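Just one protein chain is left out here, and the rest sit where they should.
Order of writing sets the chain letters: A, B, C and D. Residues in each chain are counted from 1.
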Amino acid sequence: MEITFPAVNIDSTVPQLIVALFAILALLVEVFSRSSRMVFATCLVGLHIALLRSLMQWGRGIPYESSLLAVDGYTTFFNVLFILIAMITLAISLSYVENTRVDGGKYYPLVLFATLGMMLLVSSMDLLMMFLSLELLSISMYMLVGSQRDKWVSTEAAIKYILTGAFASGFLLFGIALVYGATGTISFSKMESILGGLTGGVPPMLQIGIALMMVGLGFKIAMVPFHMWAPDVYEGAPTPITGLLSTGSKIAVVALILRLFSNPFIQVSSQWVGILWVLAVLSMTLGNVAALLQKNVKRMLAYSSIAHVGYLLVAFITLSTRGMEAILLYSAFYAVMGLAAFGCIASLTRAGGSTTAGEGERLKAEDYTSLGYTQPVQAAILSICLLSLAGIPLTAGFIGKLYLFGAAVNAGFVGLAVIAVLNSAVSLYYYLGLMLRMYALPGRFAPAEEPVGSLFGKLVLLVLGVTIIALGIYPTPLIGAVKGAVTALSAL
Amino acid sequence: MENLFFYIAAILAVASAGSVILQRKVMYSVLSLIVTLLAVAWMYAMLSAPFLAVVQVILYAGAIMVLFLFVVMMLKYEKTEIQRFRPGLLWCTGLLVAVFFLMKLIYVINRASSLPPKVTTLPPDFGSIKSLGGVLYTQYLLPVELTGILLLVAVVGVALLSGIKK
Amino acid sequence: MVEATGLFSKLWLVPALPLAGALFNCLLGRQVSNFVVSIVACGSIGLAAALSLLLFNSFLKLPVEQRHIELCMYNWIPSGDFSAPIDLLLDPLSMVMITMVSGVSFLIHVYSVGYMSRDESFARYFFYLNLFVFFMLLLVLAGNFLVLYIGWEGVGTCSYLLISFLYHKQSAARAGLKAFVVTRFGDFFFVLGIMLVFVQFKSIYFGEVFPRAHEVLTPVMATWVALLIFGGAVGKSAQVPLHTWLPDAMEAPTPVSALIHAATMVTAGVYLVARCYPIFQLSPTAMSTVAVIGLLTAVISATIALVNNDIKRILAYSTVSQLGHMFIGLGVGAPAAAIFHLLTHAFAKALLFLGAGAVIHALHEEMDIRRMGALKGHIPATFWTFLVGALAMAGIPGLAGFFSKDAILEASFTNGGVLLWLIMVVTAGFTAFYCFRLFFNAFLGEKRWDPHVEEVHHPAPVMTIPLMLLAVLAAVGGYMGVPHALGGADRISSFLAPVFPPAHHTDGVSSSRLLGIVLMAVSSLSALGGISLAYFFYVMPGNREIPERLRQTFSGVYDALSNGWYFDKVYQVVFVDRFMGAANFFWQAVDTSVLDMTVRGLAGLILGGGEIVPRLQTGLVRWYALFMVAGAVVIMGYLYIF
Amino acid sequence: MLAADQYLMVGVVLFGIGVIGFLTRRNVVVLLMCIELMINGAGLAFVSFCRQTGSLEGQVFVLFAMVIASVEIAVGLSIVLLVFRNRATLDVDEMEVLKW
Partner (left out) sequence: MSRGVLQYAPTCPERKAKEMDIAHWPVLSILILLPAIGAGLIFLIPWTEEFFPRVLALLVAGVNLLLSLALFRAFNPASGGMQFAERRDWIPDLGAGYSLGVDGISLFMVLITTFMVFLALLSSWGEVERRPGLFSGFILLMEAGLLGIFLSLDLLLFYVFWEIMLVPMYFLIGLWGLENRRYATIKLIIYTMGGSLLMLVAILSLYFLHHAQTGTYTFDIVQLYETSVPAYALLPMGFAFFVAFAVKSPLVPFHTWLPDAHAEAPISGAVDITGLLIKTGAYAFLRFFLPLFPDFSASYAPLVVVLALLANLYGALIATVQNDIKRLIAYSSVSHVGLIILGIFVLNLQGIEGAILMMVSIALSSGALFIIVGMLHKRSRTKDISQMGGVWRDMPLMGGFFMFFTLASVGIPGLCNFVGEFLIFLGAFRVNVIYGVAASFVVVLTAAYLLWMFWRVMFGPAPERARTWYDLSFMETVTLTLPAILVVLIGVYPKILLDRIEPSASALLVRAEKKLALNQNGSGLAQKEMLKKQTVIVMSQSPERSEGEAKQ
């Protein structure tokens, strides 16, 4: 048997390669220079190069090798998004890492590896590729979550995350096995044609396979009832990593679900739309109600991110182009909002962060009282994020929700849209409540507090804040990009 | 004959798997798991996957289990939860739900009669190292490389977590 | 309709002058001295009065058919097919009214300068008073219903402000509120009436409504319109059952009572009905209602006045009673007589009130007639003028009240029947009795003053001169309407005739001369009887215990009378208490309980339901895994079922 | 020749036993072993399907799954070591600082 290498267009995967290369390079830099700032710089440079390279691919579908990876407009859109997310995560990590004595030399490269996982996940056209990149992402995240070695909560979060995560992976793997068994293939495109030619009902094997895959994937996006890990892990993880968890890793899996469920599995959509309807409602409601009661800010945002998954699902189950656009748009918006929010919290960490739970970080809602007067920049940006998360107009979040709910209404899911908006109304209460607390008028003799956070960090946050507002006022460029990406997806 | 072999392997696998979760001591669980893995390797061999069977024995039963044993022995964790075992709410519902889940799974898959028809004639080298290698290094080259990165990540991660600093 | 030309184009100055005075006193009154305030206040009214006289003069020179002058200022509320301009209408009725209003107002203003001289809110007082005159003049000059309504509400407001002028007294505040709300209740009907008029006529101009009334309105509709408008009149003119506010309104300073609650504002109802007479004529039901209400009012309030001891309240009830007479006049088809009575009553009652004011002033704010007496020697000018007023009021032949009252009596005999006439005659006797009961108690007999009163305040000339002028008017005012029966020309009737279409009205002219004289004689006798009785009781020594004994004998009747036939008490229980009860119920039971609790309950439901989340979030990994498995089971179950 | 169904069923049972173990045991190391059981169950399913369809993808998948499993175990055990160093416990129920 002669081994012939398949015709591979390496050019198409250059951004991914750059990310991988620079991650390894950064590890080497760490070995030789011992300066975590150098590592940081290397990673950031690598991401910039990858970003440029990705942008060069913008709007072009470049075939790699059809059965494993799809490098198309959809992938490029998400690649750019993930690289940006990684850059922001790095940027908001810088002072946090130094404050909390995390081993930056390995932390930064791991962020890059996680990014690589996300990028590959989005372009997967194969269950194997999907599984591997998902694991790359997950394993990097396990480690990042536990990277604050000398802090128990971080360790506990890591062990919880890996135990539940591996458990979920088991489900996913078994689900994949059953799907493979039912269809005889692991390639998306083949699967689509096989499922398209399906006659005489859906085989139960496939049903169960999809169900088990939904468990595994639902876990990654923290969908109710597979969400339980999220608040704990979000709280324990280093705050920038919480940001990455709630945005990057979630968006990557959502993007994958979109590709998987809207192409191969759409043939059997009647099987899972109904259950997703219920899960969407549950996610929104539980997320919001829990956030309403939560006094810990990081956990509150964790629950709110669960609710946001619910919103995304609302658009997803419409299975329409409009819904896909809405999801992409909202994902991008949510990435900015979430990262900025967690970035603010990270940047509010007081120097000399220490070993026990929560010390140095502002976790409790009381810690935010009158913050607007002592830490004006972070408070202002956090306020913008909260407004945006709440979906107040003139912020990105509003446009996102408009698209989401619009998609639902358009597809006739008016009841779902109504539930979603009512949830949105409930969510307003806790978002605005935190804001109100931040601007609670201080007494005349309130103790002065030194501003915290590095200038660089504040600048990054400022850029994010402005982006949220700018996108809220003029979202058209992004909408154009999203439309292109969705066209690529449906052109498969 | 084949039936017999299968049933022996199956009973061995299931019994030892049961043993994994029933043993009081972790050490015994590890040893039971090794038996399970070997039984699975046996079944791999019977399912025309000789290479996998070998890898299963070497990688799993060999390497991973050593890792387990090593950790278990290093930690010398004598307390087992069995000593303090009280079937609480969580335990009961957990067992109930899990068993129900298993039953459901078995029930549904039993009904799954729509498996693709069994291929009667397999190529002679099906599952051999050569055939697998042929696929791996052509079609699945990228995953293989990805696996390399994955392992690198694991190394870096473990270093990060165990605090290895120069 | 005749366009206003010449002097008549300056008609707007009549109300504008008092308004200017009011604005001056409002904006600058606190900065300038009391002297300037009084000059501006009296001056502006004086000019208005002079202008009215000039207008009257020119008006009389006009041929009768041209005596209908309209002056349109601007379009106030234009809205679709509705339009309500500010327009003034000068016809004989309004001519008479503005002359009377501005004249009497002027006198009372002058009097007030003396009366209020020591009050610290001097400017405020004159601001209100001037404003009142403005609104009153606007009311009588109005050329359409809505402008009339401006004046109508405006005078009510000023009345409210003046009643509660002495703001530190709770009773004054209460009386003001009561006056406003009760009259507002009447106005409610009036507004409905206006709207009904508009809906029927597509116009609210007097000049367009009245001439077309008989062709546009069906009898039923005419009744409705008339009764609704009459509702307004009932409130404003304090007719039964809305009369209760007027006696309480005596909390106002006495000149205010004289002006507003005797001479002008309360007669606005009479004016209104007279103004809308063409509509009332179309409906016999409405006419009889007017007469019956008037009769009831006249009797009820006259009886109450018999036993009251408060000098101002007696006069107030008397006013109510006389207003009832006027409505009887209107109801029996003698509008000119009613207007005539309105005028003479204005003179006499203003005089009596101002005299009462002088008495009160003299005795240091004493109002109870039982603690007066023997003032004759102390304030002679007041005594004599008061006597004139009382005689005029009682209807002693020769004085103003006699002619006007008898015009009404005659008309009611002719058109209303003997019974009506008889009741009115008895009422006339009551009137004479209580007027002189008051008079004798205050001025004659022995001194029963409060021991604190050491020295009687003598009224300043600025107070006595208006008294005298009014006394003259009260004495001779009747000669503008000497009836045909006595050989007079009844000039007032003929002057007003163009306003009241002659086709239907029967102003007593048809009755025979002899009958007229007989009727007059009977009513005069009745009045004299009343005076004699009062003299017997209160002046002739040793008889003072007779009324006391009577009171004990008929204690039930006496209690009813002295409590004003229990109107106030009934209203309190039936309306006010019920209303407050309902309000409290809606607030406590509906608003804070049901509605608020719904919201709170919803929030509680969300939060309470949310309480389950902390319980689930146990922090135990296996618990989380359990949920995942359970989720898988549910999803599988769902897939398998569906 | 045996039907692949039977092998599949063994895989299902192994998977199920893993799930049961995960939900009932408290020792972290045992939990990790239960995950191994689940992965092996899945592997068995893969290979049996492979046999059934005659395609090699399943076997390739199992190969990678083994790698993943080993990586997960390695990382998992390193975190377990970290936990043990901090708290001297392997009881998963004692890791509950993070809750509500």
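Operating definition for what follows: a residue touches a chain if its C-beta (ideal position, glycine included) is under 8 Å from a C-beta of that chain, and two chains touch if they have at least 3 such contacts.
Owing to the predicted nature of the structure, the values given are computational and were not obtained by experimental measurement.
Across the whole complex, the hidden chain's contacts among the shown chains comprise A, C. Only one residue in the set C:33, C:75 or C:555 touches the chain that does not appear here, and it is C:75. In the complete complex, the hidden chain is touched by one of A:31, A:56 or A:436, namely A:436.
Residue in contact with the omitted chain (choice from C:69, C:100, C:137 or C:161): C:161. By the touch definition given at the top, subunit C reaches the unshown chain through residues 72, 74-83, 85, 121, 124, 146, 149-150, 153-154, 157, 160-161, 164, 167-170, 172-174, 176-177, 180-181, 184-185, 187-188, 191-192, 195-196, 198-199, 579-580, 582-584, 586-587, 590-591, 595-596, 599, 602-603. Remark: the residues of subunit A touching the chain excluded from display are 373, 387, 392-394, 398-399, 402, 405-406, 409-410, 414, 417-418, 421-422, 424-425, 428-429, 432, 435-436, 439-441, 444, 474-476, 479-480, 483.
The definition used in the following text is that only the chains that are shown with their structure count from here on.
When every chain is represented by the mean of its C-alpha atoms, the one lying closest to the mean of all protein C-alpha atoms is A. For the pair subunit B and subunit D, the distance between C-alpha centroids works out to 6 Å.
A separation of 103 Å divides the Cα centre of subunit B from that of subunit C.
Residues of subunit D in contact with two or more other chains: 8, 15, 18-19, 22-24, 26, 31-32, 43, 48-49, 52-53, 57, 60, 64, 68, 71, 75, 79-80, 82, 92-93, 95, 97-100.
Each of the following residues of subunit A touches two or more other chains: 128, 132, 135, 139, 142-143, 146, 149, 158-160, 163, 167, 171, 178, 181, 184, 204, 207-208, 231-232.
Those residues of subunit C that touch subunit B in the shared complex are 620, 622-623, 625-626, 629-630, 632-633, 636-637, 640. Those residues of subunit B lying in contact with subunit C across their complex are 90, 93-94, 97-98, 100-101, 104-105, 108. Within the complex formed with subunit C, the residues of subunit A that make contact are 159-160, 163-164, 167-168, 171, 204, 207-208, 210-212, 214-215, 218-219, 225-226, 228-229, 231-232, 271-272, 274-275, 278, 286, 289-290, 292-293, 426.
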